[in-house]
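A single protein chain has been removed from this complex, and every other one stays in its place.
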Amino acid sequence: MVHIVGKGAARSRRPAVVATAAVTLLFVAACGSDDNGGGGDDEATGDVSIRFAWWGNPERDEITNQAIEAFEAEHPNIDVEGDSIDFDGYFDRLATEVAAGNAPDVITLGGAYPREYGDRGALLDLSEVEEHLPTDNIDEAALSNGFFSGVQYSIPTGVNTYAMVVNPDVFSEAGVPLPDDETWTWDDYVRIAEEISANTPDGTYGAADRTAPDLIDLYSRQNTGDGLYTEDGQIAIAAETAAEWWQLTTDMMESGATPPASITSELAGQPGPEQTLMGQGLAGMQFDWSNQLPALRSASGADLQLMRAPGESHGVASGMWLQASQSYGIYSGSDHPEEAAQLIDFLVNHEEAAQFIKADRGLPANSEVLAAITPELDDDTAAQAEFIAEVEGEVNPDLIIGPEGSTESVGIVQRLNDEVLFGRITPEEAGQRLVDELNAAIS
Amino acid sequence: MNGTVKESATEQQPDAAGNSGRRSQRNTLAKREGRAAYLFLAPWFIGMLVITIGPILGSLYLSFTDYSLLQPPEWVGLDNFRRMLEDSRLHSAIVVTVTYVFVSVPLQLALALALAFFLDRGVRGLAIYRSVYYLPSLLGSSVAIAILWRQIFGTEGLINQILDVFGIQGEGWVSHPDYALSTLIVLNVWTFGSPMVIFLAGLRQIPTMYYEAAEVDGAGGWTRFWRITIPLLTPIIFFNLVLQLIGAFQTFTQAFIVSGGTGGPADSTLFYTLYVYQRGFGSFDMGYASALAWFLLVVIAGFTAINFLAAKRWVHYGD
């Protein structure tokens, strides 16, 4: 009897030991990088190996690998391992790697991610490696996208802007002239969209409903001068402004200017630009990022154009802005921050890299590099470059990137948009819930 | 399981009576059997200790912390579990998941069982049908499914084109909050191939001697079906029921792909596990996600336990 009890007790202690071990493991890993971060270094020759991760399609992989080879040729002591995967997979993997202290040395980021990662201590303060990474020729507005809490966390790869894409074929089919984008108002936009829908076959719409944080940001800035967030990481948008936006989109849907709720919602769940209404050639107008133009053009088979957003010349301030299409940061636990900085420098500041990458990650943010590759750009990219050059002087320079938690805004806006369009809540309720839920997300 | 449960329960009772000679002989036999059992289980024990237990306990620990993945976890006690009470998205995720579990599991199992019987014997070209019916289950989680699903259930999809022939104006099934969950149930039922194969294997395991004996006794087909096929298949039916239930509670991939990870439209396909994923990786809230996951584990374990208890009444084993 004693024997059995003794054995039982011994057994019951074992899980406790394992639990402690597991928990310790978490702490060890989370409390900073350990020495196997870089890996594969050859100490005898001073050779260094760094990892560089990005997301994208096979074409991007190919040109990026060519740029990496050019870098390695210039820096024979640095070996670069490139990892690439699709966008969704990329961020799941990255978060896991940072959690384990085993993240890539050079990290590609975009949107509000530099701030999500930077403010949580996962990115290196780039001033520590500034002698390897000059930023003199890089566009100020784009550079500011990686600057938070007084620290430069990331360097923009290129410049991008959120604008209106129009399909001239659809316009002419409907017998509607293209608007003058320097003067048009939101009323013009609504009227044109209605006219196009009315004068084209079923299934073609005046405009796609692309309600997203970017668009609400733009609309709000035009109307009040404030976007979604304040400088110090609070919510700036007023519930009334968001409600106004949703009133506009519901009215458009009801008049047939934009598709019915189920189509808009269906499109929101689709994976790429090819499946959007514009990509299918079924919309006259659609808000999108300027660097989507090539993909949209080839999917729709039409000569799509970029235009300024409606209301730009009538609001309190310009709603449009220039944004880093992507940016590079260095992992705070990197063993080789200097070599990582050299790689970033090569990718954003050197023409050799730009020869391969061209405008794949947005139009180069470095003015000299941009000038050097401009003659070589294809038509689609040149159209994009022309548009950005045109609006550069007039757009709002003070883009404010959302604080920690703001990457959730995409899901929040999409959910509310579905609820409004399906008539489950009123635009007023949606406006209020947007403010409430954004507040909850960033707290 | 009933036999085992009883036996091992009595085994753990300390033996108060004195040892008679026969009993000690039985004890050595039992000891030898126990030793053999541990040997057979050795890989499993090692796997459990080295690979499985650590991460599981790790996530249990994380459920009591605030953990952004990017910073070290911070102990917050029961805060995460308290948060669950007021989380309205969680509550809608629970409704979605429970609805799905109780509709799609019985439907899928019934279809799988029906086709397993149908395709067990007596039809020419069985292997071809079986393979064709298994095809949807092969497609896995490729992005192609998302596009395909819209091709079938979208506003311009196959279903609506068929309805159009009959003059019916269809909805955008996959994108309407009232119907999206139903299309996912269809998607799940459509991949009935796995339980079907398991049922088929189970049917093949039933010794024909039972049928032969029954035939000698003059039992008709109906009687044979109810007296032999079904009772002998109960362990496999039970297996499919338990595992499909566990799987359905954790449904993720299909909802993730079809809704593009959002659980939309308007959270109508926000499955519990999808929400866990969104909190953990989308919102950098892995502590809360772990708490959610552990709550799910308790719920699933509860249902599984009920299943095992109920099994005593209807599952027949050969041993």
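Worth pointing out:
Going in written order, the chains are labelled A and B, and every chain counts its residues from 1.
Basically, a contact is a pair of C-beta atoms (placed from the backbone, for glycine too) under 8 Å apart; a residue touches a chain by one contact, two chains touch by 3 or more.
Note that contacts and distances are computed from a predicted model.
This complex has a chain not shown, and the name its UniProt record holds, of "Heme exporter protein C", "PaaI family thioesterase", "Carbohydrate ABC transporter permease" or "NADH-quinone oxidoreductase subunit N", is "Carbohydrate ABC transporter permease". Of the listed positions A:His75, A:Arg93 or A:Arg191, the one in contact with the omitted chain in the full complex is A:Arg93. Touching residues on chain B toward the chain that is not drawn are 1, 4-5, 7-9, 11-12, 30, 33-34, 36-38, 40-41, 43-44, 46-48, 50-52, 54-56, 58-59, 62, 69, 106, 109-110, 113-114, 117-118, 120-125, 127, 129-145, 148, 151-152, 156, 158, 190, 194, 197-198, 200-202, 204-209, 211, 220-222, 224-226, 229-230, 232, 235-236, 238-239, 242-243, 246, 250, 252, 273, 276-277, 280-281, 286, 289-290, 293-294, 296-297, 300-301, 304, 317-319. For chain A, the list of residues touching the undisplayed chain reads 11, 22, 25-26, 28-29, 36, 51, 53, 55-62, 65, 81-89, 92-93, 95-97, 99-102, 104, 110, 271-275, 279-281, 291-292, 294-295, 298-299, 301.
The rule we apply is simple: only the chains that are shown with their structure count from here on.
Looking at the complex, you find that chain A touches chain B at residues 1, 4-5, 15, 18-19, 21-23, 25-27, 30-31, 88, 91-92, 95-96, 98-99, 116-117, 120-122, 203, 260-266, 268-271, 275, 404-405, 407-408, 411, 414-415, 418-419, 422, 424, 441.
Those residues of chain B that touch chain A in the complex are listed here as 14-15, 49, 53-55, 57-58, 60-62, 68-73, 143, 146-147, 150, 154-156, 171-172, 174-177, 258-262, 264-267, 278, 281-284, 286.
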